[in-house]
Structures are given as structure tokens and as C-alpha cells.
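To keep things clear, I will list the structure first and then write my remarks on it.
All protein chains of the complex are present and in place, except for one that has been dropped.
Here the chain labels run A, B and C in written order, and each chain numbers its own residues starting at 1.
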């Protein structure tokens, strides 16, 4: 974790409802843009990964109380951006997800789901899933250059 | 407080630094736009009032620790939007602020500050300042129509 | 969040132009629109993604579901997309091999 959590920390707590995933994307892309150390394409990647993780968090809450919330925590290290998404859902085993048939197999069309975690794994530089009885914590890391001088001063 | 706090609650925690006031504006205007019950001009008013309150909160923290944070809490009632800005600053007495000379007085030009609270009072429908030893809590209320069906369902 | 959905007909091919962000909140509206078109007997659908700003896995799932439904009617669902950031999502998930992706609506309906 070297280089992490030394900089500013921003937290967003949203209700576990689909309509708030867009707000998480907005906040993360605004912060990533302000940091000015990540290319636009990588900002899009992070935005999509955060969106997928928030979607999973919200779906894990389905049936939970309306006031249950999902937390998106942004932090910065010298050489990285970190976004952590915490939910209060039942947790899961990320090593035990079903594999998709290859795209050439006509059976592939039966899989409308299960694309989120593969996307996350491809889009960010590091991902940690920390499931527990009290929920799941997903940490996304993007390596990047140092913060813009103006902002880090 | 009738009608308040029954709907969704969104919280944003930002470092007490000037560069994050824009993020508070972004979040509040995005939420107000999604609610679709407030005219554009009133969204601008709320955005400016939130910005002024966050600016005051951040200035109240000047000299405090870097990790001290300011919280912006959005909630919705049937007939109102509520934004609460909490800081950990020294507090103040909103009834004891200096009066500005009238604009026709050349002395007026000596007052480059002190415009924030008069603006807040004019822009929102209700404002409550709750200073205490542990900080100040400012509650801004905008009355509005009921939430858009799609969003409140 | 708004999702724009506009339907036009081009000689037996139905073009559904999507505008805005397709995510877990808005994707159900896209799914409903596709189901509605199929139930109206439209079995050749082109989904135009050129005005889409954001597309996530829920959106991909709805498009895969639409393709499956149309294939079962001997129809097809193809896409119009030239935006790099949207194409990328299809590439990562291998779905560029599942969908026919056109460069323009003209090219899609000319086929």
C-alpha cells in the first residue's frame, strides 16, 4: 500500500439504487480530471470500472433496506489513484465465478450477464475484492504520474 | 422538519480545501437536476448557496489539520430539497456580522468580503446556521414540487 | 438521467438511435424498446450507438439479449459504432465477434 492514502480523501455515500451509479461516475471522473495525471482514455476506463463495481454493490443490496448505502472512497498516492467501493451485501467469492463459453460458441448468447468483473479486471491496473460477512469492499487502483503541481501544493 | 429526510440521502465528504468546492457544486446540481422538480434558475441559486456555504466551511478550517473534512449532505422531502454543510471550524454568530455601507457610499469599495451570507439568505428559501463548539452546521432548504415519478418510485 | 431512443425505418430495416448513458439505471428502457420492436414484427434492427456517451456491461447484456431474441426469429441485430471508447467495451468482452458493427447507419441499411 505504499504511496496510498497520503493525499486527499473524498467520500461519496449513495443509496443502493440504480439511479445513483451515474453520480459515482460523475464524481470519479471529475476527480480524475482534476488530478491531471491520467490520460482521457484511462479516465474512461476508471469510470467504467467504478460504474461496474457500484452496479454490483447495488445489486448485492437488492432486497436490503432502502436506507442501506454504498460508499465510494477516492484517495490518492504519489503514483496512484485508488477508488474503494464498499457495500453491505452478502459478499461473494470472486474466484468462483462461472466462465463464459468462447465467443465463437452459439451458446455465448445465453450469457447476458457476468461481464462486469471481467471488464473491471481488464480496465484497471489492480483490483482487490475483499468480501466479508458484513459486505464487500472492492479496491480499484490506477497507476499514474504525480499529481499536478498546482493541485498537490 | 416535516417532509424532510424521508427520501434518499447522499453524502459527500471533501477535504477542507478550496479546490473541492467545485465538486460539491457538481454533485448538488446533478442531484437537483435529476430530481426534476426545480427550475434551472433555482438550481443555479442552490448551487451558488452551497458553494458559498462550503467556502465558509473551508475557510473556517484554515490552519486546521489537512485531513479535517467538510460534509455535504443532500436529502429530500416531499416538498423540499435540503442541503446541510457541516464543518469542524470554530463556529460563529450569524446574528453579529458587520453591516455593509450602502452601495452609494464610496466606503462600500472597502468591503471585498462579507457577501457570502447575504447571498445565501437571498438565494434559498430557508437557511439555518447551527454553530457549536465542534463546528458549524448550515442547513439550506429549497421548496419544490414532488419528486419526478420515475425517480421516487 | 435521460436515455434518448429514436426509431426510424429504412426499407424494412429498423434503426434505433440511442442517445446518452446506457447503464444499470437506463438499460431497462433500452430492453423494453427492443422487446416492443420485436413484438411489432421488426426483426432486422440496427442499434445506432454513435450518440452514446457511456455503455456498461448491463447495456452489453441488453444488446446480447436483443440479438438472441432476433436470431430466434431469423432476424438480426447489428450496431453502428465508431467511437473508440464504446468499441473498446465490445472488444474487451469479445463481443466484436458476436455483433456486426457498421461505420454508419447508411452502411448498415445498405447491406
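Assume a residue touches a chain if its C-beta (ideal position, glycine included) is under 8 Å from a C-beta of that chain, and two chains touch if they have at least 3 such contacts.
Model, not experiment: these values are computed from the prediction.
S.K.: Given the contact rule set out at the top, which of the displayed chains would the hidden chain touch in the full complex?
M.R.: B
S.K.: Touch as defined at the start, partner being the missing chain; which of B:12, B:28, B:58 or B:144 qualifies?
M.R.: Hidden-chain contact among the options goes to B:58.
S.K.: Given the full complex, what residues of chain B touch the hidden partner chain?
M.R.: Here the touching residues of chain B are 18-19, 21-22, 25, 41, 44, 47-48, 51-52, 55, 58-59, 102-104, 108-113, 115-116, 118-119, 122-123.
Going forward, only the chains that are shown with their structure count from here on.
S.K.: Mind listing the chains that sit against chain B and also against chain C?
M.R.: Touching chain B and chain C alike, sorted by label: A.
S.K.: If you average the Cα atoms per chain, which one ends up farthest from chain A?
M.R.: B
S.K.: What whole-number Å value describes the gap between the mean CA coordinates of chain B and chain C?
M.R.: Using C-alpha averages as centres, the distance is 42 Å.
S.K.: Whole-Å distance, chain A centre to chain B centre, using C-alpha means?
M.R.: Comparing mean C-alpha positions, chain B is 29 Å from chain A.
S.K.: Residue numbers in chain A touching 2 or more other chains?
M.R.: 19, 22
S.K.: Please list all residues of chain C that touch 2 or more other chains.
M.R.: Counting only residues that touch two or more other chains, chain C contributes 1.
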